[in-house]
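Here the complex is missing one protein chain, while the rest keep their positions.
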Amino acid sequence: MKVGIIGASGYGGLELIRLLHNHPKVEQIELFTSSEEGVVFSHKYSHLMNIVNQPLQKIELDRLAEFDVVFSSAPAGVASTLLPPLIGKGPKLIDLSGDFRLKDLSQYEQWYKKEPAPASAVEQSVYGLTEWNYEAIRQAQLIANPGCYPTAVLLSLLPLLKENAIDASQLIIDAKSGVSGAGNQPSQMTHFSETNENTAIYKLNQHQHIPEIEQALAFFAKEIPPITFSTHLVPMTRGILATSYAPVVEGVTEAHLIDCLKEAYANHPFVRVMQEKDKFGTNQVYGSNYCDLLVKVDPRTNRATIVSVIDNLVKGAAGQAIQNMNVQFGLEEITGLSLVPAFI
Amino acid sequence: MKVGIIGASGYGGLELIRLLHNHPKVEQIELFTSSEEGVVFSHKYSHLMNIVNQPLQKIELDRLAEFDVVFSSAPAGVASTLLPPLIGKGPKLIDLSGDFRLKDLSQYEQWYKKEPAPASAVEQSVYGLTEWNYEAIRQAQLIANPGCYPTAVLLSLLPLLKENAIDASQLIIDAKSGVSGAGNQPSQMTHFSETNENTAIYKLNQHQHIPEIEQALAFFAKEIPPITFSTHLVPMTRGILATSYAPVVEGVTEAHLIDCLKEAYANHPFVRVMQEKDKFGTNQVYGSNYCDLLVKVDPRTNRATIVSVIDNLVKGAAGQAIQNMNVQFGLEEITGLSLVPAFI
Amino acid sequence: MKVGIIGASGYGGLELIRLLHNHPKVEQIELFTSSEEGVVFSHKYSHLMNIVNQPLQKIELDRLAEFDVVFSSAPAGVASTLLPPLIGKGPKLIDLSGDFRLKDLSQYEQWYKKEPAPASAVEQSVYGLTEWNYEAIRQAQLIANPGCYPTAVLLSLLPLLKENAIDASQLIIDAKSGVSGAGNQPSQMTHFSETNENTAIYKLNQHQHIPEIEQALAFFAKEIPPITFSTHLVPMTRGILATSYAPVVEGVTEAHLIDCLKEAYANHPFVRVMQEKDKFGTNQVYGSNYCDLLVKVDPRTNRATIVSVIDNLVKGAAGQAIQNMNVQFGLEEITGLSLVPAFI
Partner (left out) sequence: MKVGIIGASGYGGLELIRLLHNHPKVEQIELFTSSEEGVVFSHKYSHLMNIVNQPLQKIELDRLAEFDVVFSSAPAGVASTLLPPLIGKGPKLIDLSGDFRLKDLSQYEQWYKKEPAPASAVEQSVYGLTEWNYEAIRQAQLIANPGCYPTAVLLSLLPLLKENAIDASQLIIDAKSGVSGAGNQPSQMTHFSETNENTAIYKLNQHQHIPEIEQALAFFAKEIPPITFSTHLVPMTRGILATSYAPVVEGVTEAHLIDCLKEAYANHPFVRVMQEKDKFGTNQVYGSNYCDLLVKVDPRTNRATIVSVIDNLVKGAAGQAIQNMNVQFGLEEITGLSLVPAFI
């Protein structure tokens, strides 16, 4: 397989390169840019010396059309223009931004404050939550790869909401993320001295992943009232931990919730349902494509606490994108993705 | 004033020393230990060279009775035995552990898995949440200094619950803490290589601060149903951020909630009600005795998100203990505590 | 005393505010800016709410001339223009940048790649290494406050070079710094995701503190050959650890080196000579004005290893600046600076 990557300089792009380099079916990776044509990529990112020595190429549709698959890891607002002309021209398309995720274009405008992608492209796009959309992904021309937060949240909540095991009307989701989710552009918000030794809440009630989560809950499970979803920045590079709270529906037990999760993912290698431990954290999936889940019911309150952890750059971005590519090409989901978490 | 400290080797004790050293009314600080008698403290903790050069002294009631105030920052289960014989013997007593906080002794046994303190001592003890218990603290012989999490949570929720502005029946509290809250004893849970680059949930539904929060909510505001309170460990040393969620009571607006908080703390120098910002984090109180509050209502859900940040070792431990000492001795609350946060 | 601060938004400026707020002789602090006139400082830096509520003022010479002391913590290239007209106009002047440190103007141009300050101003300026230049500082109109690295390096090496105890011809200095030394401007170099979990060497043989160290060694001790001085960035906010290596001169023992250091600083409260410990690190001076020193001779090689630690923002910047102000105004050096290190 020949793979093209648009926007390789971003962290999603770097992670695609890290993972695809060892993918047994990928023979060739080429990198495309709108602004840094001719730059030798390993001069910019010296960790790729002897690994990616090619220069960045100019984005040209005819060139891109020659690839089997084209990933875009450009920021929001770029793929909406670049990818639609490639639909049906040959390559499978996988976009890591939010440009094709929201079916309601007005929601995109409202939350992203940008022009939406063309309606026809959005309509054709398939939401790439692999474990829940396998068949559609298999046949998709254009995949809207899920956001990092939505991936962590949806994998933990969908089975429970689908089975009506928890009360969606009181659902609260409190998410914590490492800083790499903010991308590679320096800003005061990601300046080391103001981020280190600091845990902060940000974009309170304003995060653009809110409509994405709501849309996917409705699509894969059921319509529920608007959710409360908060995002926090913690001083680490990789990892998301999402803690969700909801009352259990009457008669439902902790054991039932656990079974729900186990059944939902019995045939899905990347989702692991864990036993309770003293500590359940992001380092147990670091660098890997796993999403680990934990659920517990407090007998004092009859509320369930549902916890999920992912590596935001792998299962939350590049890893899931490759998982989707594998599905599109009829490969086993784990092809090239059997990474063992780097616990330390 | 002459000050004695029991359990100075713990992080609460070190922070007491850091703050009391510059307290204008404190003339003398002496350190007591049950296990390290004779050890020169600055040999053990070289950052105190030329600051605290005295040896640790053996704990003797007669000696302790000579002080104006005795702080205990020993771990849970120590002060319950050491302090009661000193009640009424002269010194004001301030305990930083949980030993005298829970009025219901059976709750102490259940959550701490230890023998409770004598009933009479617990009965006499006054809960040292300064902003809410000023008069009782002024006259107290024995102060049960609040836990770090309860301080952050109570200061943010009490005004809103007291005014019936939020619906307590759906209250969810999600707290994030730096690692210093776990104290100075090395363990796998606080081992650098397993704590760095890791955000984890721990003691799910089991944290001993749950009954403390519930008791104080009932005492200072009103009885409410059992709460959901979760604790997370984030890779930083100092700081707690607590995010609480509850529906607003019908007719209540965001402006009303903000007013509620502002009025409650109008005369309290250490609690600041903040405007919304892109980012609201623990570094804005680092090293200081401030508790900063933020509240916001999401019009989509009619739920309030209430956020508070403290330095767990200052307002959450040693700082509040000194604030209480100031009240007991008729000093201004800010005496010796006018520390400017070290934002960086 | 009335204090004016130019460039308060930088980290040196924020630290001046943190420390001066509790200085017993400072009655008033006003903040000046060239670009953010009218901005309420606590809106920009919310950690200063209720502490500094004033707006930033426009820089005007007449206004500045009314202060007892004016600090400039603007970046290199600003004070060289702003301060010279104020010399002799009333206020004592203390500049935290490198603009007045290098007596040889061509060296400034070479290492800073900027226009030097006027020769007459540079000539009048006094290098503010308090422990070594007390008398000159006491009478100075304009103080060139030392750089962070030079402070750590000079305090450890000057006594040994002055006594000819180590062989200067083979001197190697390897310094490690937290990221706050790079200031508050976001850049790829200080972007959290590329700085966290990374130790890096930077500006190899090019650091602008090299000529400053050489000039001060020559001035306070003796001329020596060009030094090797390397700088590394480690993933923490505050702190510098400098490790220096040199052969001991024949006949000199470790005990002699220790005595040298102890004698040099016998009357200087902020420099502490430590016994060897398993671990000697920057956290033992965190947040304080101390410089801690350690020296050890390896009998296998007859080389001395000399280690010093400071908080780069305190002893390496704002703390030493205030120490110099104290000297200029005849106050005790420790006035307002008796901060206990925050070991944790």
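Letters A, B and C name the chains as they come in the text, with residue numbers starting at 1 for each one.
Note that in this section a contact is a pair of C-beta atoms (placed from the backbone, for glycine too) under 8 Å apart; a residue touches a chain by one contact, two chains touch by 3 or more.
This structure is a prediction, so every number in the text was calculated from the model and none was measured.
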Shown chains that the omitted chain touches within the full complex: A, B, C
Chain not shown: contacting residue from C:Leu31, C:Leu233 or C:Leu293: C:Leu233
Interface residues of chain B (partner: the chain not displayed): 11, 178-180, 182, 184, 186-188, 190-197, 235-237
Those residues of chain C which, in the complete complex, touch the missing chain: 170, 172, 174, 176, 178, 189, 193-194, 196-205, 225-228, 230, 232-239, 241, 243, 245, 276, 278-283, 286, 294, 296, 298, 300-301, 303, 305, 307, 343-344
Where the missing chain touches chain A, by residue: 11, 14-15, 17-19, 21-22, 43, 45-51, 180, 184, 196-197, 237-238, 269, 272, 274-275, 277, 280, 283-287, 292, 313, 338-344
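In this section, only the chains that are shown with their structure count from here on.
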Copy pair chain A, chain B: interface residue numbering same or different (half cut): same
Innermost chain, taking as reference the mean of every protein Cα atom displayed: B
Centroid spacing, where centroids are CA-atom means, of chain A and chain C in whole angstrom: 45
Length of the line joining the C-alpha centres of chain A and chain B, rounded to whole Å: 38
Per-residue multi-chain contacts in chain B, two or more chains: 196-197, 237-238, 280, 283, 286, 343-344
